[in-house]
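Note that one protein chain is taken out, while the other chains of the complex remain in position.
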Amino acid sequence: MHEHRDDTASKIGMWLFIFTEILLFGGLFIVYAVYRYRNPVAFHLAGEELNVIIGAINTVVLLVSSATIAMAITAMQQGKRRLSVRLLWVTILLAAVFMVNKYFEWGAKFEHGLYPGSDFLYSLSQGDVLFFGLYFAMTGLHALHIIVGAVFILFVIAYIRKGKVHETRWQLLENAGLYWHLVDLIWIFLFPLFYLIH
Amino acid sequence: MSEHHNEHTHITPFKTHLLILGALIVLTIVTVAITWTNLGVWNTTAAMVIAGLKGTLVLFYFMHLKFDQKIYRVMVLLVLAVFAAVLILTFFDYLNR
Partner (left out) sequence: MDMPENTHGHPEPSYLEYQGKHKGLKAWIFSTDHKRIGLLYLYTILTFFGIGLLIGLLMKLELIAPGQTIMGPDTYNRFFTLHGVIMIFVVVIPGLPAVFGNFVMPIQIGAPDVAFPRLNLLSWWIYILGILLVLSSLLTGGGAPDTGWTFYAPYSFETGTNMLPAVLGAFTLGFSSILTGLNFIVTIHRMRAPGMSWFKMPLFPWALYGTGWIQLLATPVVGITLLMIVAERTLGIGFFDPDLGGDPILYQHLFWIYSHPAVYIMILPAMGAISEILPAFARKTIFGYRAIVISTLMIAFVGYFVWGHHMFTSGMSGTALYTFSLLTFIVAIPSAIKVFNWISTLHKASINVQTPFYWAISFIFVFMVGGLTGLILGSLATDVHVHDTAFVVGHFHYIVFGGTGFAFLGAMHYWFPKIYGRMYNARRANLGWLIFFIGFNALYSPMFYLGVAGMARRYYDYLPEFHSGNIISSIGAYVMATGLVIIVVNLILGARRGEKAEANPWGGKTLEWSVPSPPPLENFEKIPVVTREPYDYSA
């Protein structure tokens, strides 16, 4: 087969894939909206169980990681390959920080018996069951995307090492960036919807 | 078809990225601060407006939409519009039960 390369095609392809991800989370956002509308008080009270400080820290961590991967693309385009790789490692490190925070956060909820299927949760109101069900489903699916995004970035680093991604050929890096920003974008909405219910 | 055209020659400088990051962090602080004040139903509205603003910044600068060809912006807008319409239509049911 002949070598066929079309950067614009792969960029459009990445965007289209991002659209499917938006709609995937979109289904959960619809469920969230309906149940919050039907259980406003329970959602408010359950939301106060979440730690705003950890949530805000994780928000900032993800925002910074988005900036670092965006800067990694800039660095690569300017031919600063080593700087680009370093910025990518910083992004992965921030992803790890996010996951560690998430681990402690989820761990605390489990200790309090607030996890799907627990007898304690079932003893609470229906709104609480729905809130924590959605909380674990949505942040869990989001965390899964963090892992996928981090693996994607690792692949890009390997490709840079192999010389398959460089200053005139960086579409793969840009696609990893787009995917990572999507993960950030979803968190931007998850944060106020779960941690900041008034 | 082995020619490759990088239509996007625009390179976003580090400074822009850092400025946007600063704005995003400020907006995060604002949205947390608003939770501690009582605005009634406007609390949720404000939280969503700020999230929308942050999302727009990420889309336009980090995701480079502002400097890309128009087709990307059209597609993103179309997708968000379809999702919004689906959400609203679902609420045609729940708001009126």
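Should a chain be cited, it is by its letter among A and B, assigned in written order, with residues numbered from 1 in that chain.
Here, contacts are C-beta pairs under 8 Å (C-beta built on N, C-alpha and C of every residue); 3 or more make two chains touch, one makes a residue touch a chain.
From a predicted model like this one, the values you see are computed outputs, not experimental measurements.
Enquirer: Based on the whole complex, identify which of A:Leu50, A:Leu94 or A:Val129 touches the chain you can't see.
Expert: If we include the chain that is not displayed, A:Val129 is the one touching it.
Enquirer: Check each of A:Val31, A:Leu83, A:Met99 or A:Leu154 against the chain that is not shown and name the one that touches it.
Expert: Considering the complete complex, A:Val31 is the one touching the chain left out.
Enquirer: May I ask you to list the residues on chain B that touch the chain which is not drawn?
Expert: 1, 79, 82, 85-86, 89-90, 92-97
Enquirer: Can you list, in ascending order, the chain A residues touching the missing chain?
Expert: 1, 4, 6, 8-10, 12-13, 16-17, 19-21, 23-28, 30-31, 34-35, 38-39, 116-117, 122, 125-127, 129-130, 133, 136-137
Just so it is clear, only the chains that are shown with their structure count from here on.
Enquirer: Where on chain A is chain B touching in the complex?
Expert: 2-8, 12, 15-16, 19, 22-23, 26, 29-30, 33-34, 37-38, 52, 56, 59-60, 63-64, 66-67, 70-71, 73-74, 77-78, 168-169, 174, 177-178, 181, 184-185, 188-189, 191-193, 196-198
Enquirer: Which bits of chain B are touching chain A when the two form their complex?
Expert: Per the stated touch rule, the residues are 1-2, 4-7, 11-14, 17-18, 20-21, 24-25, 28-29, 31-32, 34-35, 38-39, 43-44, 47-48, 50-51, 54-55, 58-59, 61-64, 72, 75-76, 79-80, 83, 86-87, 90-91, 94-95.
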